[in-house]
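Before any comments, here is the structure.
Left out: one protein chain. Kept in place: all the others.
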Amino acid sequence: MTETATPRETPTRQAPSETGPSQRRAALLQWIAERGIFVFTALLIVFAAIFVDGFASTVNITDVFHRAAPIGIVAVGMTFVVISGNYLDLSVVAQVATSAVIFIGVSNLYGIPLAVGLAVLVALLYGAVNGVAVGYFKANAVIVTLATTYVGLGLLRWLSGGSIFFGPPDGPIRAMGQIRIGPLPLSMIVLIVMALVLAFVLNRTTFGFMVRCVGSNKEATRLAGVSTPRVVLGAFVITALAAMIAGFVLAAFSNTAVSTMSSGFEFRALAAIIIGGTSVFGGRGSILRTLLGVVFVSVLTNILVLSNISFGWQQIAIGALIAAAVSVDALARRAAQ
Amino acid sequence: MRNIRIMTGAASLIAIGLVSACSSSSGSEESSSDASGEYEVYALLPQGTDQPYGTTYLPAMEEEAAKNGINLTITNSQYDADRQASDCRVAVAARPDLIILWPAVGDTVRPCLAAAQAADIPVTVTNSDVNPGDKDLTAGYSGPDTYGQGAASAEIMCELAEGNPTNILMVNGLTGNSTAINRRDGFVETIEAECPNVEILAEQPGNWNKDDSQTVTSEMLTSVGAENVDGIFAADDTMVAGAIDALRAQGIDPQPLLITSIGNTELGNPLVKSGDLDGTIFQSSSWDGQNAVLVASQVLAGETVEEDLFMPSVKVTQENADDPEVAPEW
Amino acid sequence: MNRSTSEPAGPVVIEAESIVKRFGGAVAVNDVSISVRAGEIYGLVGENGAGKSTLMRILAGILRPDEGEVRVEGKALHGGAKAALEAGIALVHQELSLVPEMTGAENIMLGSFPTTAGFIRSADMKKIAADAIEEIGVQIDLDEPIVRLSVALRQFVEIARAVARKPKVLILDEPTATLTPAETDHLLAMLQRLAAKGLSIVYISHRIPEIFSICDRVAVLRDGNLIEMMDIGETTPDDLVDKMVGRDLKLDLQIHRESNPGDVVFSARGIHAPGVDGIDLDVRAGEIVGLGGLVGAGRTEFVRAALGVDPKTAGTVTVTTDGRSTKIATYRAAVRNGVAYIPEERRTDGLALNMSVADNIALPNRARLSTGSVLKPKMIAEFATNLADSVGLRPPDIRRDAGEYSGGNQQKVVIAKWLGREPRVIVLDEPTRGVDVGAKTEIHRLIRDLADRGAAVLVVSSDLPELLDLSDVVHVIRDGRIAGTLSGAEADEKSVMTLAAGGRLVEAS
Partner (left out) sequence: MTTSQTMSLGEATTGFSARLRAALGRRTEWRAIILLVLVVVGALIFAPTVFTAYQVTLGFVALIGLIALGLTAVILMGELDLSVASTLAVSGVVMAMVPNIFLGVTLALLTGLVIGAVNAFFVVKVGINSFIATLGMLFALRGLAFVLSDAEPVPLTDIEAGISFGMPLIGPITPRIVLFVLVFIALHVFVTRVRAGREFYAVGGNRQAAYDAGIPVSRRLFTGFMISGFVAALAGVINTLELIAADPTAGSTALLASFAAAIIGGVALTGGRGSIVGTLLGALSLGILGVGLTLAGVQVDIQQIFIGSVLFIAVITDPASLRAAAGSVVTFLQSRKSQTAV
């Protein structure tokens, strides 16, 4: 096994001597894969501003923010799970709904502090169960979080009775939902703060650093003396806490909460993450990319709604977009080889 | 050796779970049989405690069943037609005295009705009716006329429009959902027939959610130009509340706009009183649940029942919003 | 024991003419020509990296030669692995290429299931597989999934797969690496039987006794060149070893380091693990201990088990620093107590290839590069730059991804990341494999520096000159045990090779 079956000294760096058409194409693809989302988002916004009536209005920008905020908060949190190399957390659907229902339902009865405390507890529980099963039991994240989704939604509906909960029309939660600073609703501010905080955690703390390392090369990280299961656990806890905050924001925005309100969040958040260019194989990606992915999808959906395009076509567009985004990524990677 | 230990461990875990849940389920059976049920009835519903309407529908249904000595077994297909067809087969196999059906997807229930008829099990329909062609296979219907509700809401809209050219936005329910389809059809067809002066400028699904509705309404306002909009129809009160919030958020006073919806829920009723919502159609979930069982028990007792027992589609406007008979239920 | 060399030589079955193969700038095989006759067992020996495997992969059509051609029964071979297979060349890989959940019979017949209209004729399949197994004379339950068979049995399944294809030429690349002596004897006897039936066999091995026990002719490869090809009767084990290792002695000219070892820092006692059968070993401060032996002897397994990277079944490891002894039970405890481990598989285990050099260096040093778990980027950059300089990374750009660097520079990064922790014990597994000469010299310098600064160093290497050059003491591992210990002065290539190969023949001579 010692005898090198692989080339002995393979310089992975290509000599930049010739730039044939295939290399130029590879370079272009590479460039698009690296910076594509920035360019596409910018182009889409410019396009919309010019050709779509009403897009550039303050009111509409606020609507885009409303679309972006809850899904974005979930997505920036879930980015940790994706970067750690564990695909996604399906159970955010259950987590967001549970948090929203607790936020309104429990605060109606016992006040906001208790509601928030309970929501935090539930979020930690979700993070712990998912994280222990995926990290320590090395179970597949898709199946684990599928199972916790079933259990979580079942429990929520069983315990809450599936009722629609609304806060008093002049209550503090409604007031929260209506705060805005300039054109920015509170939900958007929460998203921005979350993104800043989580970007800081991912880029500047040892924990975030380890999450990136685990996603990039789990074995090398383990051999550097890191407890990789603990890192995975941490990634799921962060995702759960973000989903909890998304639940608060969603509840505050409409002053209502119901167990069905977050349906589809898991795949929509994942779609935003992927379109942003974060690799589903882990390691590569950033919070900023996720944020841009969310903005891109929200702007696109907004344009389609503004153009009165039906829901079916909206779904087709998002599906096609995912395919396009990952195809570019895959082709660039292949061309680089 | 370890394998076997693991297997026994896992087995006992599952066993504990199974036993505890079975005992809880058998517990519920006992409690219902405590009501000394004379009749076994299956209620095939597409929703239960996973939806707000079902949450208030179910208690009324169960209460009425207890009063009439009916032992109810309730299923919830979550609006999945295949799942309901399967529930139906389970019900037919259990040979109950009657089946109460709330179709998940109206077009798909004929085989279920046929199977029940073949097994001599009468079927009564609740909440949303079967297709006219399938009526002969059912013993009776009670519930709101979902199409009629859309139509009634359209009538309010027509009255309010007074023949003036009126441009409105429409917020629909969850895409593909049968109630959403029926209410939309009822509204659109009535408008076309009675007041073509009302024009629907744009429509988007609000998914029965307040927040989704608020966002799409706001976007539609931008799309067609808020100044061109004279009114809004939303397929239920939750969504209309979102639409009104969207208007307010854009600094538009909802009062002069013509806004109608369906429901008269606890969310919608205050809006009617305040005048933001010009009219809604009262839908009583408890009436619905209660009458589902009442019709069933009449059929079981061999009494003749009306073919259709429609929940009165009471139009609720500012004048009658305080009337006790339209007190909101959910 | 030797096969008679006077046997009538059959016609040439396979020949390779003037084969040249380059990887990047490096020449792996340089103008090599060999030819193998029917019924002949053709031995191919050489040190690690001599180009044996590359040559075999060219013969089997997996690699295309840059120059020269391969001919089977006079016809030039074109069209890759499949064509080679059809021409009757079967290669038994070093790496096991079996499907774990498929049965023995299916693995033997993989890719060539006998079918009628797409349906597998399972009786036929089992028959052919059973025949192949019969042919190589082992008993295997062909209905068992491979995953449930021992490593040795899997090796035999692999050979049976090649035999079942009824090849004209059978190429075996180190088939005995994972076998016990008894199993090895069995395999050799089996190969002789096959050859007697007219099959041509190309046999690659490090183990000199095996070569002498079965081969008719033997070729020696060194640094990609064919040094000599001779009838087995014309040579002796001594001669063969000389030819294998006989290189220009420039590298060896480096003077031995003056070492004055201190106290024992790293002490392993009674280590047992899969492939490791009770190894005791001490490393003192300032001392470089080398582990020699053949591939599969259990060196890597020992190191990984001792450090807690892989589970061990028995044994204790103690690390003593500053007069304080700590029993090391887990890998993380080892790292905490000043142990650094540089694994064999640099690309998969050593580095996060799509992260920057700075990040890779920061990973094990994150605690000192952060305050209250907030990283300090400036400090990281400074720290990484210093380390990159000290290991001589070229180009010294710490922001580049580790994957963009060449093998030698990647290895420098791996060493740099541990240097930052100022390790008391450093374990290196094949530290210069796949590394160019310049980088190799630098890495050797780094290892010596570490020892000079008082670290206890344990080096696993299959590169004999390197092992001898670096080590103060060499332990030779064979079959999971220490077969012999040589001091730096008495160790030479031959003595290590002799202990490692462990053949009776050599021991007798």
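All chains are identified by letter, namely A, B and C, in their written order; residue positions are counted from 1 within each chain.
Note that a residue touches a chain if its C-beta (ideal position, glycine included) is under 8 Å from a C-beta of that chain, and two chains touch if they have at least 3 such contacts.
Source: prediction; values computed, not measured.
Undergrad: Let's see if you follow the contact definition: name the visible chains touching the chain that is missing.
TA: Per the touch rule above, the missing chain touches A, B, C.
Undergrad: Tell me which of C:I328, C:A402, C:V457 or C:A491 is the one touching the absent chain.
TA: The single option touching the absent chain is C:I328.
Undergrad: Who touches the missing chain here, B:T49, B:T179 or B:S223?
TA: B:T49
Undergrad: In the whole complex, what residues of subunit B lie against the chain that is missing from view?
TA: Residues in contact with the chain left out: 3-4, 6-7, 10-11, 13-15, 17-19, 21-22, 24-26, 28-29, 32, 48-50, 72-76, 78-83, 85-87, 89-90, 92-94, 105-108, 110-111, 114-115, 175-178, 181.
Undergrad: For subunit A, which positions touch the chain that isn't shown here?
TA: Where subunit A meets the chain not shown: residues 87, 133, 136-140, 142-144, 146-155, 157-158, 229, 267, 270-271, 274, 280-281, 310-323, 326-327, 330-331, 333-334.
Undergrad: Suppose we count only contacts with the excluded chain; which residues of subunit C make the list?
TA: 81-82, 85, 93, 97-102, 106, 110-113, 115, 118-120, 122, 134, 137-141, 144-145, 148-150, 152-153, 156, 182-183, 185-186, 189, 311, 324-330, 332-333
Going forward, only the chains that are shown with their structure count from here on.
Undergrad: In contact with subunit A and with subunit C at once: which chains are those? Just list them.
TA: Of all the chains present, none is in contact with both subunit A and subunit C.
Undergrad: Could you state the distance in Å from the CA-based centre of subunit B to that of subunit C?
TA: It comes to 70 Å between the two C-alpha centres.
Undergrad: Counting only Cα atoms for the centres, state how far subunit A is from subunit B in Å.
TA: 33
Undergrad: Hey, what residues on subunit A touch two or more of the other chains?
TA: none
Undergrad: Quick one: which bits of subunit A touch subunit B in the complex? Just the residue numbers, please.
TA: Residues 53-55, 57, 59-60, 62-63, 66-67, 70, 153, 157-158, 160-164, 166, 169, 250, 253-256, 258-261, 302, 305-308, 311-312 of subunit A touch subunit B in their complex.
Undergrad: What part of subunit A is in contact with subunit C in the complex they form?
TA: Going through subunit A, the ones touching subunit C are 1-13, 203-207, 209-210, 212-213, 216-217, 219-227, 283-284.
Undergrad: In the complex of these two chains, what residues of subunit C are touching subunit A?
TA: Of all residues in subunit C, those touching subunit A are 23-26, 28, 48-50, 52-53, 57, 94-95, 174, 177, 295-296, 309, 331-332, 335-336, 341, 343, 348-355, 359, 362-364, 366-367, 370, 373-375, 377, 403-408, 417, 430, 433-436, 462.
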